[in-house]
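Please read through the structure below; I'll follow up with questions.
With one protein chain withheld, the remaining protein chains of the complex are depicted in position.
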Amino acid sequence: MTDFLNYLVLGLTRGSMYALIALGYTLVYGVLQLINFAHSEVFMSGAFGSYLIVGMFVHDGQHLAWWQVTLVMFLGLLSGALVGAAVAWGLERVAYRPLRRRGAPKLAFLISAIGMSFFLSQLAGKLFNRLSQNQFPSYFDQNKAVFTIPGSGATVSRIQLIVIVSAVIMMVFLDRLVSGTKLGRSIRGVAEDAPTAALMGIDIDKTISRTFIIGGALGGAAGFLFGTTFVFSNIMGFIPGVKAFAAAVLGGIGNIRGAMIGGLLLGVVENLVPTFPWNGSGGWIGLQWTDVVAFVVLVLVLVFRPTGILGERLGRAA
Amino acid sequence: MRTRTLVNVAAMSAVGALALTACSNSTGGGGLSSSAGGGGGGTTYTVAFEGPLSGDNAQLGINEVNGVQLAIDQANAKKDLGFTVKLLKADDGGDASKAPAAAAQVLQDATVMGVVGPSFSGASKAVGKIYGAANLTIVNPSASNGTLQTLGFPTWHRVVPNDYAEGPAVADWMAKKFKKVFVVNDLSDYGAGVAGAVEKELKAKGVTVQTAGVDAKTTDYGAISQTVKQSGAQAMFYGGYDAQGALFAKALTAVGFPGARVAGNGVKSSVFTTGAGAAGNGWYFSCGCQDATVAPSAKDFTAAYTAKFNTPPSTYSPEAFDATNILLAAIKAAKAAGTVDRKSVNDQVSKTDFAGITGQIKFGPDGDLPAGTGTVNLYTQKDGKIISLGDVSKAS
Amino acid sequence: MSAVIAEPTAPDTAQRDVVFDVRNITLRFGGVTSINDVSLQMYRDEILAVIGPNGAGKTSLFNSLTGVYTPQEGTITLAGRPGDAPRSVIGEKTHVINHMGVARTFQNIRLFPALTALENVKVGVETRMKAGPLSAMLGLPYQRREERESTERAYELLTLVGLRSRANELAGSLAYGEQRRLEIARALGTNPGVILLDEPAAGTNPAEKRDLADLIRLVNREHNISVLLIEHDMKLVMSVADRLVVLNFGSKIAEGLPEEIQKNPAVIAAYLGTSAEEAAGEVETQPELHTIADDTANMTSLDDAGATTQEETP
Partner (left out) sequence: MSASVQRRPGESILSNPLVGRALGCLALSFVLALMIGKQEGTQQDFGLAFRQAVLGPRILWFLLIGVLVFVLLTFWPRVQPYLNRPGIRPLAVGGLTVVVAYALLKWTDSTAVSDGKFGTLSDAASQTGTLAPLARTFFTAPLPWVLFLVAFAVGAAAVVIRRAVLSWVGAAIAVLAGVWAWYSHSLVQSLLGSPDHSTGALVALLGFLTIAAACAATALSAEESANTRGFINGVFAWRPGMPLVGVALLLGLAGFAIATWFSPGNRNATLVDTASMFSTTGLSPLSKAYLGWLGYVLFALSLALAAYAAYRRDARLGWGAAGLGLVSLVLNLVALHDISAVGASTAYDGATGAWQNLGTGGWLACATFLLLAGAGYIVATAGSERGTIARTKADIAAGIGKIPGKSKALILFVLAGALFYPPMATPFWQKVLVSEIGIYVLLAIGLNVVVGWAGLLDLGFIAFYAIGSYTTAYFVGALPIQPPEWMRLSPLLCIPIAIIICLIAGVSLGAPTLRLRGDYLAIVTLGFGEIIRIVAVNNPGNFTNGPRGAFGIPQPEIHLGPIHIDWGQASLQYWYLLLVIVGLVILAFNRLEQSRLGRAWAAIREDEVAAQATGVNTTRVKLLAFAIGASTSGVAGVFFASQIGYINPDNFVLNNSILVVAYVVFGGMGSLPGAMAGAAVLTWLPEFLKDQVPAEDRQMWIGAVILLMMIFRPAGLIPAKRRAAELHGLDEPSSAETTAVAANEGMGATK
């Protein structure tokens, strides 16, 4: 039981990050019906951007008080979100809008996004570094257990708590944003039926731009969380990007709650299934098959529910 | 294959006679200034580096090519070679399928007298024959796969001990201390190789072994650390590289794995110590090498490297530095013996007995470091520094 | 022109060969019932029109007949070509039903715009052919013969619908009315026993409508293909249909000869959404009603856009 819970917490931590990134895919898919392949680079730029900002205030080996840590975390999330949003905005401007103007075929968008992805990831490598494992300064003991789950020996560490809590806060915030604000309504309107939305006076370009910005902010914040928990590099985006894309599809691409559920589920599945039955044997399947497990689960879900767990439609989500 | 060795060497001398460049002041004209004068120290030879300079594995290639560059610059600055050396960088992206083109690029330059690389075993397997057919000598600084020496590449040499030499030695040591070991590898050619060798030897010694693989591109080592801890193993062996090792070290500490942590040569580097920080303390490393960070010559190397590239030497930089110096010494010897061509240089490389910063290097008939000569040493990280514990077979 | 039209004979239901036999089908989407317990028979060689206001379930009926949707209740049997044994189509895939002899057109034209007119028809013709990819890659004589045959057949059909001269134009670049006719040619290419036309006259001008009516009759009489027609243009319906079925809110509210339907108060009410008595007062403002109540009415406003000079005078 202890082990199960430990894996579950690990899974939820990883899943929260997947979910945050998946939201970016799903939002863009909702309004454009396009996979934003460069979203992984938005995520990456969030990590680099927040590192530049956070690095100005803290340095390695500091021991900050809890409120200071909270402040730094907030700063990191904010700066990651800002940089992510800025990059996503530019991305839409450069790689999407001109193609929309020209009425490009659907795959052209995919390829321009791929081009952008190559470009951004290598530009970041050129400007900063190509080391595979940059680290944020260590200014508090991330791994100290915050609490023990009652009835078992399983613990939740500080960083796990921070990741899960901040992800949940952001997701709730997004959910409110999309369901309850004017911007949210216009996003849903464009997602449902862009021409009609335009007739209703919604500025499609602006709405798409803002959708990218929101998705980018979440992705950028996830970049900060990822970089703080693990490491960051110019090629960090690719694998989480693919997984988050899978998570978005798993939940039903275009569906906001679907992306959240898909992300969390994928993270949990990746940690729980290969290690089953959690008895110290290393698992029947084994961790080297983690990605295979993830994709097989995805395929199985899609075979039985061809539009994902919650189905499509951004508009219906809220 | 257009082998134009002789042809092009002849062409070279013709060029020298032409004195095409009397006194060019232009920048980047390494080839021009070198051909000035025609005689004396005028000849230019090229040392090629083949490895990943782009793509996901570029960092390893950059570590190595910096080592090569440093060796060449130092040699040119000393002016005692009797010839000038140039560096040719051939980028194979660490990809076996791109290696043949990189090799063709190296081979078509007739002044190339030797290759440092390819960085990876896969690329080495793809081009070993091609270089062999052209008599071009290979001094490999990093591809440690234990099968390379058996593939019959005629001009192949290696300055790092192979996985199979290192693995069993450290496994013997582990078998003395632990009864249950968890062996993790990074699913790379190197990692799977060394982990496999360790696993085999441990099992032979009657130790209970559990294994798992984690892709080297993973950043989240939570689940594997949890699994290692849960297995109740007394020790964990990691076959993989330093950067991933650092992440793994942190994750193991985070879950509170109580056992010993052991790793191969790939992990033992400053990247690991800085990356893992305190979590790296207490890790053991096996390495068939001298302690590069304490040997006096190595200290100079570290200082020069840091000064030149603004970053401390990293994985395989010292090996690449040594490999280059071996090549330069061989060209010099070939020149002293009469002819400098690819074949004579290869012959000289095979005869090498060289005191490098990673140890005394001497090649066996198969091009590998002979099993006996390289004693496998045990190291450990203590207070953020890697210190030597001496010969692993004698270590407690 | 109307002289050409054969007087619709009163159907002798007992004797005639049934093409589609629809019994008590019900189709629901979530909570919405799109078709509610509808039964109808379509007979061999007749032109049967299904009419009804927007949202009446006409297209749903078409989609049920062609396998796009599967009704939750009821049965549909089909004897596509003369002599076929009746077979259930419920749960069959669209292309299988097509092979059983059912071809259709779409309300919002669905051609393959990047293919030429000729190729569009050939796609239809070739679904009846056998040559596989290997024979195509090797260019076997058998495949070449089929290719030639399909081209010839496609040209015949293009000639039939009057598009022979535009055979090599991209379908997407044809005029609206031409696209409508091309869709019919493509459907005919599959050698159907019955053809389902979903609002073939929508968006065409009066002259095109006349041509269309002639084409429908031609297809029906000369080629012995039964026609099931959805159409809003009552003038067209009344001029070509042998029999009418009226749907409203998913239910069948009337069935019969055109002249009977025209006088049916329930039908008029359905079109106005009010009672039959009130209907008379609104006739002046509702163009569609004109065509029901008064045979000499104008076209719908959409059609006026296309009609610039011609004036409909029956």
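A, B and C label the chains in the order they appear, each numbered from 1.
As a convention for this text, a contact is a pair of C-beta atoms (placed from the backbone, for glycine too) under 8 Å apart; a residue touches a chain by one contact, two chains touch by 3 or more.
Values in this document were obtained by computation on a predicted structure and should not be read as measured data.
K.L.:
Can you list the shown chains that the absent chain is in touch with?
P.N.:
Across all of the complex, the chain we cannot see touches A, B, C.
K.L.:
In the full complex, which bits of subunit A touch the chain not displayed? Write them out.
P.N.:
Residue positions of subunit A that touch the missing chain: 29, 32-33, 35, 37, 51-52, 55, 90, 93-95, 97-112, 114-123, 125-131, 134-135, 194-195, 203, 205-206, 209, 238, 242, 245-246, 249, 253, 288-289, 291-292, 294-296, 298-299, 302-303, 306-308.
K.L.:
May I ask you to list the residues on subunit C that touch the chain which is not drawn?
P.N.:
On the subunit C side, contact with the omitted chain comes from 27, 29, 32, 34, 54-60, 63, 66, 68-69, 93-95, 98-99, 103-104, 106-108, 110-115, 119, 122-124, 126-129, 131-133, 136-139, 143, 146-147, 150, 168, 170, 172-173, 186-187, 189-190, 199, 202, 232, 250, 302.
K.L.:
Using the touch rule from the top, list residues of subunit B that touch the missing partner.
P.N.:
Residue positions of subunit B that touch the missing chain: 1-4, 6-8, 10-12, 14-16, 18-24, 26, 28-32, 35, 44, 46, 53-55, 58, 62, 86, 89, 91, 94-98, 100-101, 103-105, 107-111, 121-122, 125-126, 129-130, 133, 145, 147, 151, 187-189, 191-193, 213, 215, 310-311.
Heads up, the rule we're going with is that only the chains that are shown with their structure count from here on.
K.L.:
Is the way these chains touch best called a line, a ring, a star, complete, or other?
P.N.:
Topology of touching chains reads as other, fitting no named class.
K.L.:
Which chain lies the greatest distance away from subunit A when centres are computed from Cα atoms alone?
P.N.:
Chain C.
K.L.:
Could you please state the distance in Å, as a whole number, between where the Cα atoms of subunit A are centred and where those of subunit C are centred?
P.N.:
Centres of subunit A and subunit C (C-alpha means) sit 50 Å apart.
K.L.:
How many angstrom lie between the CA centroids of subunit A and subunit B, rounded to a whole number?
P.N.:
The answer is 37 Å.
K.L.:
Which stretch or stretches of subunit B touch subunit A in the complex?
P.N.:
Answer in residue numbers: 56, 58-59, 62, 182, 187, 210-215, 217-220, 222-224, 226-227, 230-232, 243-244, 246-247, 250, 253-255, 271, 275, 277.
K.L.:
For subunit A, which residues count as touching subunit B in their complex?
P.N.:
3, 6-7, 10, 13-14, 125, 130-133, 135, 138, 142-143, 157, 226, 229-231, 235-236, 239, 270-271, 274-275, 278-283, 286-288, 290-291
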